[in-house]
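Let me begin by handing over the structure; questions about it come next.
For this depiction, one protein chain was excluded, whereas all remaining protein chains were kept in their positions.
In this document, chain identifiers A, B and C correspond to the written order of the chains, with residue numbering beginning at 1 in each.
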Amino acid sequence: MSLVLVFEQVLNGLQFGIMLFLMAAGLTLIFGVMGLINLAHGSLYMVGAFAAAAVAGATGSFVLALLAALAAAAMAGAIVELAVIRRLYDRDHLDQVLATFALILIFSEGTRWIFGSFPLFLDIPTYLRGPVTLPGGIQYPLYRIALIVIGLIVAAGLGLMIARTRIGIQIRAGENDREMIAALGVDISKLYTLVFALGAALAGFAGALVGAIQSVQVGMGEPVLILAFVVIVVGGIGSIKGALVGSLLVGLTDTLGGVFLPRILNAFMDVSSAANIGSSIASMAIYILMGAVLIWRPTGLFGARL
Amino acid sequence: MNKKILALSTALLAAVGMNMGAAQADTKVGMITTLSGGGAGLGIDVRDGFMLAIKQSGRDDIEVVIEDDQRKPDVAVSLADKMVQSEKVDVLTGIIWSNLAMAVVPSVTAQGKFYLSPNAGPSPLAGKGCHMNYFNVAWQNDNLHEAAGAYSNDAGYKKTFILAPNYPAGKDALTGFKRFHKGEIAGELFTKLGQTDYAAEIAQIRASGADSVFFFLPGGMGIAFLKQYGGSGVDLPVVGPAFSFDQGILQAVGEAALGVVNTSQWNKDLDNETNAAFVKSFQAEYGRLPSLYASQGFDTANLLISALDKADVSDADAFRAALKAADFNSTRGDFKFGDNHHPIQNIYAREVIKEGDVFTNKTLSVALENHSDAYAADCKM
Amino acid sequence: MTDPVLATHGLTKTFGSLVASEDVSIDLKPGEIHAVIGPNGAGKTTLIAQICGTLTPNSGRIELAGVDITGRPTRARALAGLGRTFQISALAMEDTVLENAVLGALGATGNPWRFFKPALKNIELREVAEQALHRVGLDDVMSTRTAELSHGQRRQLEVAVALTLQPRAFVMDEPMAGLGSEGSKVLTEFLSELRSEAPILLVEHDMDAVFALADRISVLVYGKVIATGSVDEIKRDEAVREAYLGDDA
Partner (left out) sequence: MMSERNLNIAVLAMFIGIPAWAYFSDEPFTITLMTRAAIFALAAVGLNLALGVGGLVSLGHAAFFGLGGYVMGILAYHAQTYTPLAEWPFLVEGTKSMPVIWLASLLLSAGLAWVIGSLSLRTTGVYFIMITLAFAQMMFFFSISWSAYGGEDGLSIYVRNNFPGLNTLDPIQFFAICFVILLAALFLSARLAKSPFGLALNAARQSPQRVETVGLNTQRLKLVAFVISGAITGLAGALFADLNRFVSPTMFSWQLSGEIMVFIIIGGVGRLFGPVVGALVFVALEHFLGGLSEFWHIYLGLLLLLIVLFGKGGLIGLICGREKVHD
């Protein structure tokens, strides 16, 4: 196998990982600050994609579509937080899992009710179409490079926000000590709504970006949601750095496992069974990764030690 | 449009209600199909096509009970029990997915009910597991893939890269393609079921030195693949079965699908009277172009009606013979059943084009003529 | 001279640069109450955690009846005869008082793998539990939910659960905390009797109780034992007065 192909696959893994990060960052923030486990995060991803597809269909502008995705997901997030989520903060994880599971049902069928049962169309804008040639002669889709760049910018922005800004300080304070932050005179319920909306916006943004190269359909959020959970558990819940490392790890494992496992197995068996068994194992690879990490470090790579 | 259908079924139900005196002459049909969740589009099309044919027949002695299986096998089984035990239907139909069909069909046919498949055609039901009360009105699962293999021979492809999801239908697809494809296989990949990112696969296609690509990725997987393939700069010709290029899904793929050749036993431009009338009336009734699935639903209902014209369901042998005769006007033109009760029909190669603002298909050629399936010989009936 | 029931030898525990215990060697002889006192942050809680097995010392040994138990988990120490009460009650709040005591009795048998017969119908377990509850004076509230007990009653229940284990030595973390003067008096009398059954290592803030009960006192300051001796010796000790009692006395 050529080095170029390996390099290209690594890029693919990175790009996949970065998109996962946008989902995982929101999840981990929400967990870190509010202690809430939110299964409905995938629904916000879907809301973003649908909003983007609807706006792109009406206006033809991809930038407007992205803005719409951000706005719609943030709004949906804020509404859900005000109506439902805030009643769950002092509940146990079980209630949170169940209530947000219920939200998934409502969001999915509600979206289908509004938009119908067929997938929607959302395309890459013309200026991001087609491949570019990277050093080494690798042809790589421009849009995916854009995804990597956008994702890294968001990650950096998020990091800066948390490290430098007032709201970031409040978020960090909230992670460490909820009573202290109330004592500082911060309006905690406002902060929670804000953090939830921020997480939702990130998810919606990811949904719109990814929706352009995938299919915008009901139920698109749940597979990503489960991956995002794997990410934050691997990285350590509540840690943005953990989410980033976890995303890349999961993205690379999934991509490279799918590509290389069949080839490695090919050394021991014929092509067909190698393809078969290899892809079977590859489909379990990230869960095996997660299991291994948790057995080694029960609170994830960057999680708080108990 | 959903309301219309509901109204229609209620009207039918009401008609049956009033005819209680002549109840024994009525035929009760149970339709189990996917109406909610991810794959609902297919089920809705089958249902709409089916109900359109029933409506056009003007018969008020056919009662259709429609239930949503949510694409869950256990729900489908439970509904089948309900249809048989509680609704006491005579004929069942409607299932979209092979795995659901495998869960339901053997048990309902064993209970003496007729099953008409409007979509799924898993290989066991065509071969060793065939049953005299099971009729497939769509295709055996391998058919469209076999046609794709045949078409790539015609198109002169020598080295094809093939991929499908890692599940039984995916494996059948690749086997079916290889059964007819004479060229070399540049690479063979099984992707994860439900996978949405194909960058890794596309990179391998690029690196493989293939001259063409065959893929079977139903639903959202196909949309994702095509969009990503379109943006990748790999411009090898793509061949696939109709599922990823059908009317319902095509608008979501967009430009990326233009020019792709796909194989299907039906297309809206097939030149026969029944088809022309079907396309027109379907559009008039539901305000959208019919899909492959709608045509299959429509044909299934017409097959049923043609058999009911000849025999009563209560006379199982006569009714079975009437079904086997397939004496109805199909939207596909010529249609007949083989000995394993699967279709013998032409399968066409069609190309995705744009008509005004709408993406649709144009028939190119016949890929396989009067094609049966590879499992018929295993069927002992 | 009698051998100590419980002894620590040179326990040292650090958290980063903070030294929480420094070369702590104390012992508990049969029949005595040995009180450990010291200002807040002196490392009393850390010491108890090491003795009971929730923290592992960096160096040093812990012996119970001459057996080294340093590396063993909490439950093994309990089985070896260490009865502990918590500073903040760690009881099963949803369960009844009797159920909490039966849990102790069950622990003492070392065999919880009985899946069928109701625990409360087990005569043996119930007798042990009821006797312990009787001794601390909780007979009247046996079928009350623990969450409904008063603060003092929970302390009594803590002691009762420890009693069911019939331990060789008790380790009590501030059993008087939050008790009214009447409650303290009752508990003081009770502990005074209890010492003949098994010696008590008592960590306590209530100086009146300590002076009334203790046979010996060790004073812990910044993780170090600065003095050990009888009540009078400690009261007279210059270093102690300076470091600790000076402010109060």
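For the reader, a short list of remarks on this structure follows.
In this section, a residue touches a chain if its C-beta (ideal position, glycine included) is under 8 Å from a C-beta of that chain, and two chains touch if they have at least 3 such contacts.
Note that the structure is predicted; figures quoted are calculated from it, not measured.
Note on the chain not shown: across the whole complex it touches A, B, C. Note on the undisplayed chain: of the listed residues C:55, C:78, C:138 or C:243, the one touching it is C:78. The chain not displayed touches chain C at residues 52, 54, 73-76, 78-79, 84, 86, 90-96, 99-100, 102-104, 106-108, 110-120, 122, 125, 143-145, 161, 164-165.
For chain A, the list of residues touching the undisplayed chain reads 31, 37, 84, 87-88, 92-95, 97-99, 101-106, 108-110, 112-113, 226, 229-230, 233, 237, 276, 279-280, 283-284, 287-288, 290-291, 294-295, 298-300, 303, 306. Seen from chain B, the chain kept out of the figure touches residues 2, 35-36, 40, 67-68, 72-75, 77-78, 81-82, 85-87, 98-99, 102-103, 106-107, 110, 122, 166-169, 171, 190, 192-193.
Throughout what follows, only the chains that are shown with their structure count from here on.
Of all chains in the assembly, none touches chain A and also chain B. Taking the mean of all protein Cα atoms as the centre, the chain whose own Cα mean lies nearest is A. Centre-to-centre separation of chain A and chain B, using mean CA positions: 35 Å.
Centre-to-centre spacing of chain A and chain C amounts to 50 Å, using the average Cα coordinate of each chain.
Rounded to whole angstrom, the centroid-to-centroid distance between chain B and chain C, based on C-alpha atoms, equals 75 Å. Among the residues of chain B, none is in touch with two or more other chains. By the touch rule above, chain A contacts chain B in their complex via residues 1-2, 4-5, 8-9, 12-13, 15-16, 108-109, 112, 116-121, 123-124, 129-131, 139, 141-144, 210, 212-220, 223-224, 255-256, 258-259, 262, 271-272, 275-276, 279-280, 282-283.
Chain B meets chain A in the complex at residues 36-38, 40-41, 44, 166, 171, 188-194, 196-197, 199-200, 203-204, 206-207, 219-221, 223-224, 227-228, 231-234, 248-249, 251-256.
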